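First, the structure itself, so that you have it in front of you.
Removed from the display is one protein chain of the complex; every other protein chain stays in position.
As written, the chains take the letters A and B, and residue 1 is the first residue of each chain.
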Amino acid sequence: MTGAQPVLSVRGLTKQFAVGGGRLLTAVNKVDLDIRPGETVGMVGESGSGKSTFGRAVLRLTEPTEGSIRFGGQDITHISQRQLRPLRREMQMVFQDPWSALNPRLSIGDLITEPIKLHLNLGRSERADRAEALARRVRLSRDFLRRTPSGLSGGQLQRVCIARAIATSPKLLVLDEPTSSLDLSVRAGILDLLAEIRDETQTAMLFISHDLSTIRAISDRIVVLYLGAVVEEAGAEALFETPAHPYSKALLSAHLPADPEVKLARHQLEGEVPSPINLPSGCSFHTRCPVAIGACKTTVPQPVAVGGTEHFARCIRIQGGATQTARSETA
Amino acid sequence: MSQVVQGEAATAPRPGRRVLNRMIGLFRMSPVAAVGLLIILFFAVLAVFAPWLMPYDPIQSHPGRVLQPPSAEHWFGTDANGMDVFSRVIYGARYGFGIAIPAVLLALAIGVPVGLIAGYKGGYLDEFLMRIFDGLRVFPSIILALAVVAATGQSLFNVIIVLGLLDAPVFARLVRAEVLAQRNSVFVESSVAAGNPTWRTMFVHLLPNSIQGAMAQTAVRAAWAVRISATLAFLGVGIQVPTPEWGAMIRQGAEVMVSGQWWVAVFPGLALIMLVFGLNLLGDGMQDVMDPRRRQQK
Partner (left out) sequence: MSLLKVEGLSTHFITRDIDNQRRVARALTDVNFALDTGRVLGIIGETGAGKSLTAQSICGLLKPPARIVGGRVTFDGQELTSMSPDALNRLRGSQIALVVQNPRSSLDPLARVGDQLVRIHQAHGRHSRAASRKRALDMLAAVGIPDPEGRARAWPHELSGGMAQRVLIAMALMNDPRLLIADEPTTGLDVTVQAQILDLLRNLVQRFGMAMMIITHDLGVVAHYCDEVAVMFAGTIVESGPVKRIFSAPGHPYTRALIGATPERRRVGQGGAQIGGEPPDLYNLPSGCPVRLRCAYATEVCASPPPERVMTPGHVVRCHHAGDLDARGSVA
């Protein structure tokens, strides 16, 4: 799989918002990311880490400030929305809050088949067949097709959103906290469904979440974001077994596993995430970092290879790895 | 305390019973709207069945019976032309609805798309459209209507066009405000992400979710249209005597009021007040029911 051409290839993606008074909020800060076919990349971070903005920028739902996005080999960073529209067939999104992500005035059947109507030239009866097949795929009874979203539960609505997103068999699915607003017992079913779809269709997925257990359960590779920048990137197991960056360590230890027998390791952080409006100089994490030294305030850390393959951390305090100046050299 | 009251079994009542229950339910939800609706239904029946309800032809003059007071023969008396006021009041309901409904539909047809486009596109286009509407609102609507109708010719058609144009900004502003609130909502983003062209995002996704405020205002604006059209007729612009239109009838009656023949103006005046009142009540109730913020306070 390593040799396959990436579905999505992002380089140096930056998104800034003007927040008045001439100040800039840096939501995403020079992020590089590749996603290969069939691969699920988890993106984890706290609120304000820019993970949702990144997901939206990748699909050009918000315009990136700098950097480039290549989708299926084609540079889509600057093409017009009109040129982009046919490509949307290949890249779809599932949003966090299924209650507000569906037009409340349309029937479930119309919502599910809307992408088919927009992108594929199919007759009405064929679309109806597809709607039934999709409903079956996400394990919704066909009775739902005639109903509107209002009477459905969160889990059912999220299944509708997923059916809608996979209707045109996209190559890339961006999932922005798809299970965060759902109840625990419903989450498991949604995760199962997503895993099944990925295994059947080899759809590449960008799975954005703040929840470490969920991310771990579904991802092949995990990217940790802090204040818009990637601080660590590793295979899912490697990150949980041997986290290298002090922020990743703190994030992992703050996580509460649903098991009273697991002893909590304490790398507790002081304070809270600083404002993304005036990013701290040097390494953004130095204001809360337990191992920060003077140089951290001035040096912007570059990716350092840690241990196994494809494990990088951006921290000047990590020893023993050759500093990489750009990821493209290793790719 | 484990024996808990069981929820009522959902046995389906008989159809007649169901309609009655729905009426009572509606009445509980908004008694104001229910009363308004009853008044409007009353006038709607008058308008539809006018030919069968009128004892006389409304524009048939009876030269021998000029300005007769109310009597068993002429319940509301007769006017200066010897026409039966009762018949004219009943027929007048047709003009009330006949002006208000098309005027409001026209206002919706113009105002809603303009508000939608202004709100979604924003920027200079929005500025430009909203400034035009602000300009319109600077003039008192009755004076503007007077001037335009006087200039374009006095006909029922022109009155409707003018009222529709004057009222369009009200709907445009309501829709625009709602579109601005919904423009960044997730389902709109989701429709863009699915690959909807802009027009489809606007009209299929945004519009049906932004129009409630405007729809809730339709009854109130219809009341406005009834009132303004009657005022125009009263001022002698637009609809002319002897058309059995309430405003025109009040104008006629006002002339003879001083000499004691009150019935010519009072009965069409009462009809006008009741219809406007009914429409306003319904409008108020509709806003209560359709606007979730107002509903919550109940």
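As a working rule, a residue touches a chain if its C-beta (ideal position, glycine included) is under 8 Å from a C-beta of that chain, and two chains touch if they have at least 3 such contacts.
What you see is a predicted model; the values in this text were computed from it and never measured.
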Full-complex contact with the absent chain, from A:P37, A:G72, A:G154 or A:G235: A:G154
Given A:L84, A:L122, A:A217 or A:L279, the one touching the chain that is not displayed: A:A217
Applying the definition given at the start, please give the residues of chain B touching the unseen chain. 1-2, 4-5, 7-8, 10, 18, 21-22, 24-26, 28-29
Touch rule applied to chain A and the missing chain gives residues 46-47, 153-156, 183-189, 191-192, 195-196, 199, 210, 212-214, 216-218, 250-251, 254-262, 264, 268-269, 272-273
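Just so we're on the same page, only the chains that are shown with their structure count from here on.
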Cα centroid separation, chain A vs chain B, in Å, comes to 51
Can you name the residues of chain A that touch chain B in the complex? 56, 59, 61, 81, 85-86, 88-89, 92-93, 95-97, 100-106, 114-115, 118-119, 161, 164
Within the complex, which stretch of chain B touches chain A? 185-187, 189-198, 200, 204-205, 208-209
